[in-house]
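In what follows, a structure is listed as structure tokens, so that the remarks can point back to it.
All protein chains of the complex are present and in place, except for one that has been dropped.
== chain A ==
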Amino acid sequence: MTFLGKTLAASAALALIAGAALAEPAMVYDLGGKFDKSFNEAAFNGAERWKAETGGTYREIELQSEAQREQALRRFAEAGLNPIVMAGFAFGAVLGEVAADYPDTKFVIIDTKVEAPNVRAIEYSEHQGSYLVGMMAAMASRTGTVGFIGGMDIPLIRKFACGYAQGVKAVNPDATVIQNMTGTTPAAWADPVKGGELARAQIAQGADVIYAAAGSTGVGVLQTAADEGILSIGVDSNQNYLHPGQVLTSMIKRVDIAVYNAFTAGADLETGYFVLGLADDGVGYALDEHNAALVTAEMQAAVDAAKAGIIAGEIVVHDYMSDNTCPVN
């Protein structure tokens, strides 16, 4: 090896080490906002946990408009940040293009499948978690009518609704599940007034437990449910504390763990496609001091049995996104 060769190799190695040492992870939040008390906030909590435990730093951005998606990813990739974690299915289309342009950067996308050699795509079995809270809703309901309020009308939210309906019917085949979507634009994630009004309409139709999967619109649903003296079910993050004693449970989706693991693995992240379900504790139902009085021992036993059944494969919860239909309504 010539001197020049050695120098080049050494400097290249040095650059690599320097690059690796400098690479900070990055977090991109979706339009719902970092503090939506739900999906994005779960991602934020994972990032903060990593920061607290390792003392590391990370960069983050909250998107304000659709147009910023691609720009944010490219800016972070060009700044040498690695890995770049994004929370939200809506990044799917953009990431497909961006990932190919930055082969040395690892991307993590939550909630949709993107196939590229440098992408780790994580999806959750929300239908399984929703099935469990659906069972609890049916057991807690006195009227035999329960409600579901979704945010934007997209297949992912229908997956929540479908799992929930299946859980309800598993306990009480005669139960009625009233389903409403807030809207068809991203504004549907942030309209608590409309969420509250939808909840009132469902209550008028007899619903006495309402499950909200609607970003910060859900805050309005939970508020109205508490005002009207019925039970509600939170989503993504544990929302039981919002109205202690009036939120039956929350369908938690451990987005925080996905973010934490990605940050911990750093640039050595394993890429590919992963689905986290009940078996991996990727989804579940929340039980804490705020809802302990609402969840009876009988309820908990039934739900835990169903959870074991789903993990063992004895109970199959239909995934709406597999064929865009739902066997129950």
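FYI, a residue touches a chain if its C-beta (ideal position, glycine included) is under 8 Å from a C-beta of that chain, and two chains touch if they have at least 3 such contacts; residues count from 1.
Here is the rule we go by: contacts and distances are computed from a predicted model.
Chemist: Refer to UniProt and select, among "Nucleoside ABC transporter membrane protein", "Cytochrome bo(3) ubiquinol oxidase subunit 3", "Paraquat-inducible protein A" or "Oligopeptide transport system permease protein", the name of the complex member that is left out.
Modeler: Per the UniProt record, the undisplayed chain of the complex is "Nucleoside ABC transporter membrane protein".
Chemist: For the chain left off this view, which of A:Asn82, A:Thr145, A:Gln166 or A:Ser216 is in contact with it?
Modeler: A:Ser216
Chemist: Of the residues listed, A:Ala190, A:Leu278 or A:Cys326, which one is in contact with the missing chain?
Modeler: Considering the complete complex, A:Ala190 is the one touching the chain left out.
Chemist: Applying the definition given at the start, please give the residues of chain A touching the unseen chain.
Modeler: Contact residues on chain A toward the absent chain are 33-37, 41, 179-181, 183-184, 187, 190-194, 196-198, 200-201, 204, 216, 219-220, 223, 227, 242.
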